[in-house]
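Excluded from the complex is one protein chain; the other protein chains are retained at their positions.
Read from first to last, the chains carry the letters A and B; within each, the first residue is number 1.
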Amino acid sequence: MADIEKTIHTKENTICIFGTGDFGRSLGYKLLQVGYNVVFGSRSQDSTPLLPKGVEIMDYGEAAQRSSIIVLAIHREHYYFLTNLSHILNGKVLVDVSNNQKVNQYPESNAQFLAQLVPNAKVVKAFNTVSAWSLQSGLLDASRQVFVCGDDSNSKRLVMDVACRLGLTPLDQGSLLVAGELENYALHLFPMWRLPFFISIGLTAFFFFYCLITDVIYTSIKEGKDYSFLIAVSITNRVFPIVSLTLLALVYLPGIIAAFVQLYRGTKYRRFPHWLDRWMLCRKQLGLIALGYAFLHAIYTLIIPIRVYVRWWHNNYLISQVRENKTYEELNTTLAWYSDIYMSLGILGFGLLILLGITSLPSVSNAVNWREFHFVQSKLGHVTLLFCTAHTLIYGWNYFFDIHYYAWCLPPAGTLSLIIPCTVLVLKFFLITPCIDRKLTKIRQGWERSPKHRK
Amino acid sequence: MADIEKTIHTKENTICIFGTGDFGRSLGYKLLQVGYNVVFGSRSQDSTPLLPKGVEIMDYGEAAQRSSIIVLAIHREHYYFLTNLSHILNGKVLVDVSNNQKVNQYPESNAQFLAQLVPNAKVVKAFNTVSAWSLQSGLLDASRQVFVCGDDSNSKRLVMDVACRLGLTPLDQGSLLVAGELENYALHLFPMWRLPFFISIGLTAFFFFYCLITDVIYTSIKEGKDYSFLIAVSITNRVFPIVSLTLLALVYLPGIIAAFVQLYRGTKYRRFPHWLDRWMLCRKQLGLIALGYAFLHAIYTLIIPIRVYVRWWHNNYLISQVRENKTYEELNTTLAWYSDIYMSLGILGFGLLILLGITSLPSVSNAVNWREFHFVQSKLGHVTLLFCTAHTLIYGWNYFFDIHYYAWCLPPAGTLSLIIPCTVLVLKFFLITPCIDRKLTKIRQGWERSPKHRK
Partner (left out) sequence: MADIEKTIHTKENTICIFGTGDFGRSLGYKLLQVGYNVVFGSRSQDSTPLLPKGVEIMDYGEAAQRSSIIVLAIHREHYYFLTNLSHILNGKVLVDVSNNQKVNQYPESNAQFLAQLVPNAKVVKAFNTVSAWSLQSGLLDASRQVFVCGDDSNSKRLVMDVACRLGLTPLDQGSLLVAGELENYALHLFPMWRLPFFISIGLTAFFFFYCLITDVIYTSIKEGKDYSFLIAVSITNRVFPIVSLTLLALVYLPGIIAAFVQLYRGTKYRRFPHWLDRWMLCRKQLGLIALGYAFLHAIYTLIIPIRVYVRWWHNNYLISQVRENKTYEELNTTLAWYSDIYMSLGILGFGLLILLGITSLPSVSNAVNWREFHFVQSKLGHVTLLFCTAHTLIYGWNYFFDIHYYAWCLPPAGTLSLIIPCTVLVLKFFLITPCIDRKLTKIRQGWERSPKHRK
């Protein structure tokens, strides 16, 4: 044991950092804190007051000899000098932490470029998603994840151990081939959200102009009055629920298409078409955007009674009733039932949607087992869609399908919004009929109609 | 160092998988990715195109000799052939990843069965809660936790290291005796939620029928009119807050009972009765369901002004006022105070309840220390209960206790809902009186009235 301790205190416990820029200094500071010895390699060995106390600074070659792990905190453009050190770097672990300014800036990744420059060193890509600021301030509010890749698994392991000791979470991503991906990752801005975002923007724009035509322009022309004041809330609150329902249906549509593809092919052992794969990977994001729209719809609905327009309309209605000597009127209980039921369905659907959103929080979904996750996201999800569709259907029952409400032959926007959800629900009902369900389960457990392709 | 590296590159870095089914292939693919060598053991050594590139496939015996860790990705029913390999499996780590179709399907767990079949191997149960799909797609949306158990702690450690390198979180659960529990875990569907769920369903049903009798049936009979249209919203919105308040009180009742038990026994060193333990373990779930009901109550309340029934009632009221030539009426400021205060209390209570819900999210509760967690969940929790109880009490002050509002001698449902919360609050006030509190603190710090039982 004593021997092991001695070893750890020498080379294994020393880390060399090339470059005294922001990132190098912050990393050095943090490494010192958790008990490593840190040596800096630099062109000029003037100890700047910004370097953490307790480190040594020397020329590149000397520094490299002190440690088996060398962190390159320098820009890719300055990598060329390393070729002169190749005899010293032989067999060392070179940690490439660099990022670029743009996605795919160079033909090969910085780490692969480095591996070509110093072929005898073991290059590991790591730490490029960690910011200098968060290292130094200790406030790791953003990601604690350190993506690591490299061709030599022992070198990766050594680097992952360093990350662990720094209180970070290393994640092995495979060979150096994925380094380009990791370098792009740091430049990413919600890549998984891009497609769902554009889909929702597109849907919002489409339905906004559709409602503008049917509800504002058509009515203004017909009645010869300016109804543009409806845009800010009334039209918005018509567009939001429509987009929300459509997005929610788009969450469950790919799963149904996938089931039909599997039923048709009679096997699960063939890849889905690329577009279906991509669609399935962004279901969570589609669902969360649907929740956002539903939330806005809920609040826009709740402010109805305090809107100036609504109060004006209501007051005028009452005054005109009084002036026309209207008397006590029986309650239309059917209408009362209608209104209460579609509101109840909407509230329950919204509540379930929030539940789905909460279970998709990383810390919650990490705490459930696979069966529970599937139960919530699939079973409860379809029930949510059912509730929200029923909410819309009952709300518009009397005028969605009545030709008198059609403006220039255009059905109300709500009618359009029902197409995808109803399709999804009908197909789902078909899929859960016992005989189809049995077949699908068999396929998903590995059964194949004609297993020839596996040969 | 060089020697260590060499060692790692051989047996220690090779993992053998028996079985080429979905799970075996996915695990192999992932192991390859993080730098292991993978050999598959199989009956037929035809390399199927579905196996990841870079693995070797050979017969069971040969494959087993290549690694000290063997993952059994086969069904329990096929374990028998392992007895023929027992001389090769001698001293090896056998990882049982199997699950059953039903809870407690066999008298002993699969892992224990395996340990009996191959007594000289070291059986470790692990990975059974990880799904093949999530391994392969890399989308570990569901649990990253890997529960590990086994009788040999070194073998467990080796398996936990593998899990770590796969980016998973291994959790040591103890000896092989708990394997049955782990196998059942994968089949679990929110076991901690079952009791709270049934309690809330029961309460909801009870109060729904109670309100149906007192508010709909009684009124319909008395006034000879059909009031069934009240069911969808009015009755629902009476039941939800009642159930919410009751559940919230049930969160804090067991803690108070426990305090009284400790005071009575004069020691904390005796186990609570089983039902109390079980109750205390589901407090978090009870509280979250209470939050759900409170949320629904809030929205149901906010939609009041846009309900058809309410607008009808209000319009008729106004028209009748006008026709009866009613004039300007002074504001009843007491009533205004009443209504504003119970609403304020309700809103603040709801806000605190949401705060409690947020702090019970795993990632939030992991970031606070014990004292902070206790402060929020206990102190703030009791304040929340106080606010919500006061909200209900002030709301119903004028009619909860007035015999004229009793239908067939049945008090309003709200009166019943106050029983448990008020009991909890009164007992809590008793417990925090200085002299009782001092005694309880002493007991909880280890003091005993008659320490004889510790001998």
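As a working rule, a residue touches a chain if its C-beta (ideal position, glycine included) is under 8 Å from a C-beta of that chain, and two chains touch if they have at least 3 such contacts.
All values reported here derive from a predicted model rather than from experimental measurement.
Between the chain not shown and the residues B:30, B:284 or B:297, the one that touches is B:284.
Of the listed positions B:103, B:189, B:335 or B:432, the one in contact with the omitted chain in the full complex is B:335.
Only one residue from A:177, A:221, A:299 or A:383 touches the chain missing from this view: A:299.
Screening A:265, A:307 or A:442 against the full complex identifies A:307 as the residue touching the chain left out.
Residues of chain A that touch the chain left out of view are 1, 5, 8-9, 13, 21-22, 33-36, 46, 48-50, 129-131, 134, 139, 141-145, 165-167, 185-190, 226, 228-229, 232-233, 236, 292, 295-296, 299-300, 302-303, 305-309, 312-313, 315-316, 318-320, 322-323, 361-364, 366.
Across the interface with the omitted chain, chain B contributes residues 12, 68, 153-154, 156-157, 171-172, 174, 269, 281, 284, 298, 301-302, 304-305, 317-318, 321-322, 326-329, 331-333, 335-341, 343-344, 347-348, 350-351, 354-355, 360-375, 446, 454-455.
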